[in-house]
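With one protein chain removed, the remaining protein chains of the complex are shown where they sit.
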């Protein structure tokens, strides 16, 4: 088993003929992902890596079964592409787009919530189950970074992903599934919403979350732990302990956050809930060993 | 037990100070309904039948608990009033308004579906559990019409309601709960969506549905019976066996209906599903006796 | 409320949907002048609310002004009550498409339907080759998104410029649908020309009656109604349907009235009209009776089982109407519900037998249509005895 994606997931790639789309489609297949079809308006009849391309999602689904859509679509067309996938009944969507207009991101998440779908992203590298499958862009061929294992990972940051997974591997572990929820202010899926999946996944022994200052996703993880929704060991790394406060959103930002959103508040909440919080990437392996009761090897 | 409303239901009345609102609030209490508060913008501080009135639903709910909203609000303000109730977390709503703009009715139903709420109406007399409680307008004091009993009733027609319940009573039965889903083209709740409630209600032995030509609600009832969702005896009366076809909605209407929507198709579907179909109101009692295996008394 | 084709097309223009060059004409002369301006060939189309104009010969092609004159004359004189014709450029087309937007009650969304096999046989296409009808549900608040237009266009075989133009037509039709509070917006045929242009050949637009208060521009004139009585009733705010049988129904509520209609037909009777006596009209007894009697029925049958529509008020109104109008036909009254004891008394005092059973009332009414059909002016016998105006 794994979280979100495995060898049985049939993936449709929207935007397959673009340079990113075709490049990463090749690598998605390379790791073992079933890519069943691609969509690019106006390019029906073409093939990418032997995969047939269709004008629209509907046309693709007349010929193929798919249960997930991977979007390599520019940010300003992402809302349309997500709604197209949802309209055709697809309920797992990953979008890498960096720069989705904020109010459209809100509408994407709302549509996902209303239709019981899961949209991962935007502004993410995607989801990978090392050794099995991926939807997104990961240099899985670098072994010191993407070794299969039993540690689930969730990250807001794309740039820290390789850094942290390398530390997990250096600590003697590997990754079960990594979910990049994305670095946008309004990601389609939030950390806490993925926790039940990691809880249920027998291949995941512990979870590492990679957080940042701002927002309340880390605090929600702490709540889920305190509420008993997630009971496996959890290690957190949070970037921004010494960073100056980000741009202030008028008084409204201060009122809404009500003291949450700082790295300090996140660390306090997570530690109260029993999480192990690493102050630097190199300590993650050690904390995982402690959390899993394996002492320091 | 009963369906939708009982003595424990705490009802908020929106539009309580209008002539219909105040008149029927008195009678709702008269039958035993708990009316906890009323809402009319600009009238906070007043009382109707001793019930306190508030400017807004939020203000009422700060002082009272309520789990249902009864709307005596003109049709063109109904969407706003329904959304106000939904916004405050109320998940049972009855609106009697006759003349809700059609596209607003669609938005009301969509909001209800999205939020897991049940909106009954518009264009209905409401819901009554004789002898216990009601949300709406029923002359429950006429005993030959509103005798408590074990027959659940669902109706699209307000004008046939008294006619049919009188026949149920004349047949030796009484009514458990009557739900007027309403006569509009897009009711907030459809027949088939109420069937699980009647199925689960131990006080309901059989159900009578009062249908009409047009739409597909009766066909959906037949499907629910065939699908095993509803297994109690069901008697249907359908108005319009000899009526000329209603106004045609262009080619689109014909294409969508695809032969459904006529009384003939409804009768065929219901009889195929095992329902008893009465050709005139006076036969309902007899069919109920047959359906319940009591022969003709 | 259905609009005439030319009205629908006025809305299309506002929304940027291309239509053929055309001219509305109320006379043959105007039609000829319009054709002269537009240039031949043209199509002369009766402006009628009923469908099936083509098959009824009310849409005629004309290659010369003389043919236009003949076509217009023929249509105006066809006895169908045509008051206006639309003279339109005959568009040379490559294909006829179909496009409509309606509402989907169960899903609570809009339903967009399209087909590459448009034209008068679209319903047959739907029945025999349902896969040729594309269906998309669209959320009212999100509206048409680019993928909707794109998906439908590709499935209609449109690409490039044709696809872009289709998107504009679909977005335009959506705008019409939403801003006019329509229950139906339909283009059939939607012409596709050799040059990949899309032109609305016909237009059907039906406005939701409950939203008409927002659209005073669509106020209907007498030509919208089946009879002058129906128009009178409309002006009074009273729902009314015209039939041509014997029994005038003055009933409360569509469901009950439809049931009474069925029961009358079971008994072999026929219906002259249905006038809605319920809802806010229950206080309008006199005016309601006047309109019913204008049909010269063999009997007026009044049935109600009201809750808000008080039986006593209805009875009082009927009694007053009979006194004032002195009808020459029998009145059968079956008025129950709130205030029924008082109603019973009022009717009895006025010499009218109050009935309590709908089916019995129908049987009596039908019987009277037979008994008195040859002697409308005499006092009916029998028990229960319906009142006649003449007896008061």
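Order as written gives the chain letters A, B and C; numbering starts at 1 within each chain.
Rule of thumb we're sticking to: a residue touches a chain if its C-beta (ideal position, glycine included) is under 8 Å from a C-beta of that chain, and two chains touch if they have at least 3 such contacts.
Bear in mind that the values here come from a model prediction, so they are computed numbers and not experimental data.
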Touched by the hidden chain, restricted to displayed chains: A, B, C
Contact with the hidden chain (one of B:47, B:63 or B:80): B:80
Residue of A:1, A:142 or A:200 touching the missing chain in the full complex: A:142
Contact with the hidden chain (one of B:7, B:58, B:264 or B:294): B:58
Residue among A:40, A:56 or A:107 touching the omitted chain: A:107
Hidden partner chain, residues of subunit A it touches: 20, 75-76, 98-103, 106-107, 109-110, 113, 125, 137-139, 142, 155-163, 166, 183, 185-187, 190, 210, 212-213, 215-216, 220, 239-243, 247-256, 258, 279-282
Hidden partner interface residues of subunit C, rising order: 139, 141-142
Interface with the undisplayed chain - residues on subunit B: 41-42, 44, 55-59, 77, 79-81, 83-84, 87, 107, 111
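Convention: only the chains that are shown with their structure count from here on.
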Touch-based graph of the chains, sorted into line, ring, star, complete or other: line
Top-ranked pair of chains - ranking by C-beta pairs in contact: B-C
Chain ID, smallest distance between chain and overall C-alpha centroids: B
Cα-centroid distance, subunit A relative to subunit B, in whole angstrom: 46
Centre-of-Cα separation between subunit C and subunit A, whole angstrom: 55
Centroid spacing, where centroids are CA-atom means, of subunit B and subunit C in whole angstrom: 27
Contacts with 2+ other chains: residues of subunit A: none
Contacts with two or more other chains, residues of subunit C listed in rising order: none
